[in-house]
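With one protein chain withheld, the remaining protein chains of the complex are depicted in position.
Every chain is named by a letter (A and B) in the order it is written, and numbering of its residues begins at 1.
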Amino acid sequence: MEIDFQGSLQTGFFTSRMDKMLGWARKYSIFQYPFVTACCGMEYMSTACSHYDIDRFGAGLPRFSPRQADVLFVVGTISQKLAPVLVQIYEQMCAPKWVVAFGVCTCTGGFYDNYATVTGIDHIVPVDIYIPGCPPRPETVLEGLMLLQKKMQNQKQEI
Amino acid sequence: MEANITLQKIQENFENDVIEVHSRFQQDTVVLASSSLLQVATFLKEDPELQYNYLMDLTAVDYWKRKPRFEVVYHFLSVANSFRLRLKVPVAEPEPKVDTLTSLWPGANWYEREVYDMFGIQFTGHPDLRRILLYPEFEGHPLRKDYPIKRRQPLIGPKH
Partner (left out) sequence: MFLNVGPAHPATHGVIQIRTELDGEIVRKADVEIGYLHRAFEKHCEEATYTQCFPYSDRLNYVSPLISNFGFAAAVETLMDLQVPERCNYIRVILSEISRLTDHLTCIGASAMELGAFSVFLYMVKAREWLYELIESVTGARLTISYGRVGGVKADLPEGFEKECRAALKKTREVLKEVDELLTGNRIFYDRMRGVGVISASDAIAYGITGPFLRSTGEAYDVRKAFPYFVYDRFEFDVPVGEHGDNYSRYLVRMEEMQQAIRIIEQALDSLPEGPTNVDPEGEIIEPDLMSDLGKYGKTSGLLKNEVLIPPTLQGSEKRYHDRVAAPSKEAWLPPKEQVYSNIEALMNHFKIIMLGHGLRPPEGEVYFPVEGANGELGFYIVSDGTDRPWRVRCHPPCFPIMAALGSILEGDQMADIVPTFGSVNMIAGELDR
């Protein structure tokens, strides 16, 4: 039997399946770049280690080079002094890329509303998932991660 | 009551420079004219009976509207005798200036940079007086009472 590739491209059947497949592959092989600055780093450690075991979600391997990573975990307060560094790291990452704002300091600035801090990293980089909490419990982080996976699965995939 | 030796000795040796002495909360405190800071610090460090070998902390306080406006606060510790001493040096505007202690304690270097960064107090003779916690582009000195807490000077991004 001959498959009508041309036809299925036009109807969109083939590409939508392709999207699903890529999404499935991407969501279970998250290479994260932990940009750890502050208190939330402690909970990030707890999440990554054996007790809560982030490896169950295919996100067990942090890459410490932004070129190799596809999810940027911004963990902890970002100060004005640090903001250019964060933007540079974001720009160095290859598409497709996602950003997770870990902890309330990165979401809104939290109670650090002063001359030195950035009130929410979405002022300087686009954010996909916000995980609130000061710091968020590991369970919250895992839920955020699952939401990110859902988002990865359902979005239109860039190739 | 051993610790009172320190106050006694300072008063004996630097009679004219001591402005005030007290030990509230059992914490010995000396208020000193800034001109003799270096001599007193050397004395504290080298006197065989006192041996203040630690410069534990160095900070400043901005008493806004009081004259002189600033006070540089030193905390010394003598491990051998378990003495602590607080030394306060009033510094006036418009050009607050104090001698550096880096020649006696290299650790004073960063503390003085921090005080310069936060209060704008100059340390004469400091080898490398530049901002430490904030970035060079920052204008003003945030721990002064007239600096509003929310005045942002972002390097990048909107001013919120």
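The rule is short, and it goes like this: a contact is a pair of C-beta atoms (placed from the backbone, for glycine too) under 8 Å apart; a residue touches a chain by one contact, two chains touch by 3 or more.
Everything quoted here is computed from the prediction, not taken from an experiment.
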item	value
Missing-chain contacts mapped onto chain A	35-39, 41-43, 45-46, 49-51, 64, 76-77, 79, 81-82, 85, 89, 111-112, 114-117, 134-135, 137
Residue ranges of chain B at the interface with the undisplayed chain	24-25, 27, 29, 53-57, 59, 61-63, 73, 75, 79, 82, 84, 86, 105-107, 109-111, 118, 131-135, 142-143, 145, 149
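Assume only the chains that are shown with their structure count from here on.
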item	value
Separation of mean Cα positions, chain B and chain A [Å, integer]	45
Chain A contact footprint on chain B (complex, rising order)	134-135, 142, 147-158, 160
Sites on chain A touched by chain B in the complex	80-81, 83-84, 87, 113-116, 118-119, 123-124
